[in-house]
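What follows is a single structure, written as structure tokens, with notes after it.
One chain of protein is taken out of this complex; the other chains stay put.
By written order: A and B. Residues from 1 in each chain.
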Amino acid sequence: MANNYNLITVSSPHFHNGSSGRRIMLDVIIALIPAAIAAVVIFGMKSLALMATCIIAAIAAESLFDVIVKKKNTVGDLSAIVTGLLLALNLGTEVALWEAAVGSVFAIVFVKCIFGGLGKNFANPAITGRVFMIIAFGSVTSFVNPKCVELVSSATPLANLAQGAMDQLPTVGQMLLGLHGGTIGETCIIALVLGWVYLSVRKVIKWYVPAAFIATVFVLFLVFTGSPVVAFYEILSGGLFLGAIFMATDYVSTPITVKGKVVFCICCGIITFIIRKFCALPEGVSFSILIMNILTPWVEKLTHNVPLDRRGK
Amino acid sequence: MMEKDIISKNPVMVLFLGACPALAATTTATASVGMAVSVCLILVLSSVLMSLMRKGVGDAIRLPLAIVISAGFASIAQMVMAAYLPKVYAMLGVYLAIVAVNAMVVTHQQNTASQEGFGASLKQAVITGIEFCALVIVMGIVREILGNGTCFGAKVPFFANHTIAVFGKAGGAFIVFAILLAVAGCFRKEAK
Partner (left out) sequence: MSAKEVIAIMFACILANNYVFQNFFGVEAVALDSEKGIKCMLFNGLTVTAVLIVSTLITWPINAMLASASYLQTLVFAIVTTAVVYVADFVAKKVCKENKCSVLSIAINSVVMGACLVNAANGYGFGTSVLASVGVGLGYLLATFVVAGVRERVNEKFIPKAWRGAPILAAEMAIIALTLFAL
């Protein structure tokens, strides 16, 4: 598809001209707005404070770094804002503001700036920031139910699923609207899907790439537990939609070709399933994306496009 | 056989060759001081011994001899520490023994001590040793303050309430190491 290849020329690891990269960043920010609004509505003003802290910390860190290495200020490419916003949406309301700031600075400086800035990092900054914070601060993995709804259980749906406590789960309606515990951006599925639609229509992402991730998790849980209900709840719980739509599709840290991206997402799905099912942590999405980021060079080696005249079929 | 070019081209890489003890033994400041001083002494003493023997040593024998020398000094260090500083010895555990095959120590013996003059190689050993000491001790202090809120066991006011646990763990070790190597790189450039 011609359009496919145009998109690839624009994407990672080099934006051929600053304005088109900026346009994409703006689209991502717009796509995140429904989730951000949902976060404030469901979880209250702490969400707004977290988002503001992360974004300001990211901008400040990047500006300071640019000054230290004597580079032109790069905040205008909006990537710091995207990283800050995404990181905030990956945090729960129990996280202290100073912790969020530290995580944000780490994500921007250590994962992106020192490697050369936009387009040169190998790992998604927001995801790595979240992983850093999970290890660094205990508050990142403790979730509280939002005050606006009465729920049966004080544990998140993901935790309940891990325990097999099916009767403690919220209703499907509550799951879709995000009225349950979790990070501020991951719960409201409807808001995230709006973002997904927007990004697909704007041709920033291919709609089926996140779908591959989500479908893989669904199928694996379906096969493993034999219950469509459990599988359905599993994909609605935790950071799956947020990760699949906004972070597993990051141009810079995922394979260049579409085939590579799909392989990337399927592998993410497999790893998420393994971590959720067999490892001590309830949530596997963040780690699976980061693991695949690290393996991206090998995925690219295995899925590089064969020129048309050399294809066998 | 040893990648001489990597080492001579980038002095900070020499410090990287000593990464194992630097990363492993720096969760607390006390342990890091113990490790830093031990490695430094082992480096210098091995260098001296190898230098003294360099005339009679053929190419093939150099590597095994270097390892035996550092293993010998590492063993002595272990015995001394176990006898006089048992707490620190417990903190260092296996990693003090590993200094026997430490890339930095052995490579220095191989490339410098066995080939250049006694004075030159001793000077190089002392310089590298001191840089390594600085790196490791700073790492230990930083990791302990940030990760635990203490310094040499004593609580530090602000940091004790705001600990960032990752710095006590493996990932955090690499992070601090990376930052300190970058800082070391800066100092080297200024010195030139």
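We adopt the following convention: contacts are C-beta pairs under 8 Å (C-beta built on N, C-alpha and C of every residue); 3 or more make two chains touch, one makes a residue touch a chain.
Since this is a predicted model, take the numbers as computed values, not measurements.
S.K.: Since one chain is left out of the picture, which of the remaining chains does it touch in the full complex?
M.R.: A, B
S.K.: From the listed residues B:Val37, B:Leu85, B:Val101 or B:Ala160, report the one that touches the chain absent from this view.
M.R.: B:Val101
S.K.: Check the options B:Cys133, B:Cys151 or B:Ala173 and report the residue that touches the missing chain.
M.R.: Going through B:Cys133, B:Cys151 or B:Ala173 one by one, B:Ala173 is the residue touching the chain not shown.
S.K.: Which residues does chain B use to touch the chain missing from this display?
M.R.: 1-3, 6, 10, 12-13, 15-20, 23-24, 63-64, 67-68, 70-72, 74-75, 78-79, 93-94, 97-98, 100-104, 106-107, 166, 169-175, 177-179, 181-183, 185-186, 189
S.K.: Pick out the residues on chain A that sit against the missing chain.
M.R.: The list for chain A reads 13, 69, 110-111, 114-117, 120, 122-123, 128, 131-132, 134-135, 275, 279, 281, 284, 287, 290-291, 294-298.
The rule is short, and it goes like this: only the chains that are shown with their structure count from here on.
S.K.: With chain centres taken as the means of their Cα atoms, state the distance from chain A to chain B in Å.
M.R.: 39
S.K.: Using the touch definition up top, name the residues of chain B that touch chain A in the complex.
M.R.: For this pair, the touching residues of chain B are 162, 164-167, 169, 171-172, 175, 178, 182.
S.K.: Quick one: in the complex, what on chain A touches chain B?
M.R.: 98, 102, 110, 114, 132, 135-138
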